[in-house]
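For this depiction, one protein chain was excluded, whereas all remaining protein chains were kept in their positions.
Chain lettering (A and B) follows the sequence in which the chains are written, and residue indices restart at 1 in each chain.
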Amino acid sequence: MAKALPGYGTIDVPKDRVVPFGAVTPAPVGTQPLFQTSNWRVVRPVRDDEKCTRCLQCYMACPDACWVYKAEGETLEWVGDFCKGCQVCIAQCPEEGALVAVPELDFEGGVVRLEKPF
Amino acid sequence: MAKVHEITVWARGVLMDKEGRDVINLFAKAAQMDGKHAQAFDNYEDLPDRVLVTVRKYVRLSDEEITHKYVYTNDKPEVVVICEATIVKGIDILRGMEPGGTLIINTNRSIDDMLKFIPNAGLLGTVATVDADAITGVRTVDFSGSEGGVDASGIGKGIAAPIVGAIAKVTGLIKKEHLAKVVSDVSGMERGYNEVKIKHFNASAVPELVGGAAGSKLKK
Partner (left out) sequence: MAKESMMTGCRAAAEGAKAAEVEVICSYPIRPYTAIMMELAKMVANGELNAEFIHGEGEHAQVSVVLGASAAGARAYTGSSGVGVTYAMEVYSPMAGGRYPVQMSIADRTLDPPGDFGSEHTDAMSTRDQGWLLGWAATPQEVYDNTLMSYRIGEDHRVMLPQMVCQDGYFISHIPDKVTIGEVSQVKEFLPPYRPIHPLSLTNPVSHGPQIRPDQGAPMDAMRAQTFLAVPKVIEEATADFARIFGRKYDPFVEQYKLEDAEIAFFIMGAHSNTARTAVDKLRKEGVKAGMARLRWVRPWPTHQLAEALGHVKAVGVIETSTSYGSAMRGGNLIHELRASLYDLDDRPLVTSFMGGLGGETIWPADFDYMAGVLTKMVKEKRTDRYVYWLGM
């Protein structure tokens, strides 16, 4: 008694809506495009290269791993993708004026313009 | 069905959550005093208790009963209000807006400075800025409101007051007299109403303005 039974159909998730397998994402070390928290910040930490003593307190304190220490050149690079402007690095910095908070709107860059809040 | 005006208010989690909510609640109360139907609610899925995350609050206004009450997001905002200026860099705030919409920002920077960060500003009919922080200098933080607790500190004690005054002036959708009855900081609201700076683009798409002249109106 063969009868055409209904099928399950197909499920085509649009490419721009695909979610990583098991919602597992690369850890936000360095940079990771899926976690955009840079639009949380209102101020940005700006490092004064001369006053900075390379004590690495900011590097250790940042909860989002936004300060990256580059051994050659002995410099600290700021990765803006996750910086939420929490200012813990600024509070931890022992040198007067080496790390200051500057309003984010003073900078042309760092525009992410997400479609929806993350 | 009568036109439903959609107003989306952007604020920041925890530190400005109450301010955003005050803006929509004041707006809704003032609209109801006018005999209009208004619906005001937070966007709960923005998870507003993360400090500084961008959050949305919605208010809708109509002459008749709003039937699509359970369509939970404003997909075609007519008026976008930004309570914290940096949000223009972080979110495509004009998403879904039809041409001729209105943008109101709480900032002390110039309108042109703000428009630098908004590539789709061609959609806008009106842009306004109000320096709410300078007017009141207060951002009330009262976390209990988002979960049905009482906004015990009062509605409109902080920057919400000048912002909602600015909205009344720019959009004309609510009346300043009604706001004065519900807002805690009446003088702040009045100052926001008077000190808002407005700029118009594409004169044909400009919504009717109610109220006297104040601030600079430059036609581009």
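FYI, a contact is a pair of C-beta atoms (placed from the backbone, for glycine too) under 8 Å apart; a residue touches a chain by one contact, two chains touch by 3 or more.
Everything numeric in this text was worked out from a predicted model, so none of it was measured.
Screening A:G9, A:G73, A:P94 or A:G109 against the full complex identifies A:G9 as the residue touching the chain left out. Remark: the residues of chain B touching the chain excluded from display are 39-42, 44-45, 47, 67-73, 144, 147-150. Those residues of chain A that touch the chain absent from the view are 4, 6-9, 11-14, 17, 23.
The criterion applied here is as follows: only the chains that are shown with their structure count from here on.
Chain A and chain B, compared by their mean Cα positions, are separated by 29 Å.
The residues of chain B lying in touch with chain A in their complex are 12, 46, 50-56, 84-87, 89-92, 95, 107, 109, 113, 116-117, 119. Chain A makes touch with chain B in their complex at residues 37-42, 84-86, 103-105, 108, 110-118.
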